[in-house]
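Below is one structure; the comments refer to it alone.
Of the protein chains in this complex, all but one are displayed in their positions.
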């Protein structure tokens, strides 16, 4: 079973990387970046969260550097978007949001699990899962000289954090790892989808700009 | 004596982390970030300088990841600021500036000492101390899509650098470590306070924008 489940997880990870790369490329094209800039944003959105996580937990060189398939898939996402842009942007928004929520859930849970495997404490492991999910989008916004959207709107990073916390809590309560991962992933996915559907937003301080 | 002084340094370090986290949260609230954004800026301002220093000197995983008490204190600073915002912003500015100068001095000196302990040369160790003191505020400004204030105004990073240089120079001259640390800390603190009081600014090139 082990090799088979590892294969499934790798396939999902590659699919999530491809999806995030496509999303990065779409934003880059909208912002008027050139072909090189599109590839940089594909790489960044897809891989920077996990790359920084790996630096922080001591997994050096990071997976995105060590395994050439990850950057290759990220660039493929950018290239596909460049040449099939009109078809990519025609994909209905609910499809994108659903797939994105699934990839976010996977990244948050898998990122936390990797941190735990490297002996990181539960609080920092939950942060590492969140970073895996939202780090790429944050760098995207920094590169576009914008305040990162996760800091000012949307229940997105919060969903990633909730999924990571749920997974870690389940494991601490003795739930088998696979079930704990599913519980965490479903928590993140459900929270994200409901938040988009219900237009949830996090509180701000009254009177702030 | 060793355990006792280590306990004092840890308490000061935690106090400085809390203070920087509160400062980050105040700026985040002013900028209209939501609750998640406030926590991110609390973490960033309080811990990113030391975290990047640890990556650079090879202390991996960084202390802010390895020891859960640091992120916990940083988030506590953010949460306290969120719920007691009106009281926090009512604290007189001179109090904040004095406490901030004290925390900056501590971070600059302790950051340089840690770099020296890891066998880093004096020049880079002084830079690591400065980074420990001002790295968090720099990331805060990057996340808010602003030119970092330390690059364009104020004697702030310069005070941190001066404190780090004074400490390292004192140790090279054979001054005992505790006295060298005090000399460095007082140099930074005094320079920062006098600079605010006298409205000192660093030179620019004439005719520049």
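To keep things simple, chains are lettered A and B as they appear, and every chain counts its residues starting from 1.
Convention: a contact is a pair of C-beta atoms (placed from the backbone, for glycine too) under 8 Å apart; a residue touches a chain by one contact, two chains touch by 3 or more.
In this text the structure is predicted, and so the values were computed from the model without any measurement.
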item	value
Residue, one of A:62, A:77, A:111 or A:163, that touches the chain absent here	A:62
Touch criterion as defined above, residue of B:12, B:60 or B:193 at the omitted chain	B:60
Touching residues (missing chain, whole complex) on subunit A	28-37, 40-41, 43, 51, 55, 60-62, 64-68, 71-72, 82, 85, 142-145
Missing-partner contacts on subunit B, residue numbers	55-58, 60, 118, 120-124, 127-128, 138, 142, 145-148, 150-153, 157-158, 161, 201-205, 208-209
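Convention: only the chains that are shown with their structure count from here on.
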item	value
Rounded Å distance, subunit A centre to subunit B centre (Cα mean)	30
